[in-house]
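Here the complex is missing a single protein chain, while all its other protein chains stay put.
Let's turn to chain A:
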Amino acid sequence: MPQTLTEKILSRASGKNVSPGDVTEIKVDLVAFHDLTGYHVIEVMEDVGTLKVFDREKLVIAFDHLAPPPDVRSAEIQGQIRNFVKKTSVPNFYDINSGILHQIMIERYANPGQVIVAADSHTSTSGAVGAFAQGLGASDVAAAVITGKTWVMVPQPFKITLEGKPARWINGKDIALKILGDFKADYFNGMSLEIFVKEPSAVPMDFRATVSNMGIEMNADALMFVPDQETFNYIKTARGYEPQMVTPDSDAKYVDEYNIDLSKLDPLVAAPHSVDNVKSVNEVEGTPVDQVFIGSCTNGRISDLEMAAKILKGKKVKTRTIVIPASYQLFKKALELGYVQTLADAGAIITYGTCGPCLGGHFGIAGPGETIISTSSRNFKGRMGSPDAKVYLSGPAVAAATALEGKITDPRRL
């Protein structure tokens, strides 16, 4: 039987051929957690009565939600996790000077064909390199840390094809929002999305990471870019080794198919309070905004900062603007490339490698009655702070253009 990428990965991980709908135990290749869920994972392990890690090399821990700690409890949580790291001698530990877990996974660990589980919903990000990556709760992750196994229901595979070259200012975010707007947030529940790129180099890894990241907003069980030349080049350049490629069989069967022509996309936004309340930027242009946030594991990568820097170069922002590269490596790269200088000169506040305002954590929480435009992943009521704040989601070009004008702005007009 020809197999989709989903079936191929889960068959290998379960040691037998599996089909959609099967419930099966699988071995995991990588497990991860961050500070805000990690202490909970460790509490569950203590409750079960073991701090045993199935394979120390396969556990990744990064501090991002509470980095640097905004209060005493956050510092205490990080202290508990550092103690766990000491006791278990887990080598892949990233303290507050590293960045967001999902970005670290893409930069250093995730490979095509792997099964990755982590205690955070945006674990789906590693689907960018063709890994079957799922977020799980603390108890499920604790079980995976101890045993190296978890269980899945094999999802129904759905095929998406991206064709053409992205129009000007179009980013991975617009691709994700296009899918969310056309299908709505509940459609892909129980499905895995396999994305084929017709011209691999037209959709760089940064764009892929944004789309995979928002796979969870589509409620897909997984969202994977089918590994291609772009995947191979990215891993070889970033890590110095050639990844083993895993791809679906050419005659594999999908429940349905859908094509997007990237050359015809408009810059899109998701209006409050739902990720699938998607509109063309023109429909909401002129909406006054109190704060702009460019960052997060969704859109805090080099190409995002580059787009923002191009728009803000030599100009001044009219509204509070916070920029947070997704990792310290990216922050240093943005320094080298001059983007940090450009954004700082334009009046943006820049820090690095933290989740910060995305989840209403710190570094720019939304106040009552405020309107925010954010390149992050969620605009749920209360997500970025006050339940009386409104959050619009967009890619970095719309966010930067909005910073410049103080109201939602189509970057194509500048």
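FYI, a residue touches a chain if its C-beta (ideal position, glycine included) is under 8 Å from a C-beta of that chain, and two chains touch if they have at least 3 such contacts; residues count from 1.
Please note the rule applied: contacts and distances are computed from a predicted model.
Enquirer: For the chain that's not shown, choose its UniProt protein name out of "Pyruvate ferredoxin oxidoreductase", "3-isopropylmalate dehydratase small subunit", "Type I-C CRISPR-associated protein Cas8c/Csd1" or "(2Fe-2S)-binding protein".
Expert: "3-isopropylmalate dehydratase small subunit"
Enquirer: Based on the whole complex, identify which of A:H102, A:K178 or A:R378 touches the chain you can't see.
Expert: Result: among the candidates, A:R378 touches the missing chain.
Enquirer: Can you say which of A:I100, A:L359, A:L393 or A:I408 touches the chain missing from this structure?
Expert: Answer from the full complex: A:L359 touches the omitted chain.
Enquirer: Would you mind spotting which of A:V31, A:V90, A:A128 or A:A143 touches the chain that isn't drawn?
Expert: A:A143
Enquirer: Take the complete complex as the reference. Which residues in chain A touch the chain that isn't displayed?
Expert: Listed in rising order, the touching residues are 23, 36-37, 40, 43-44, 47-50, 66, 73-74, 77, 119-121, 123, 134-140, 142-143, 146, 151, 185-186, 189-190, 216-217, 219, 221, 274, 359-361, 378, 380-383, 387.
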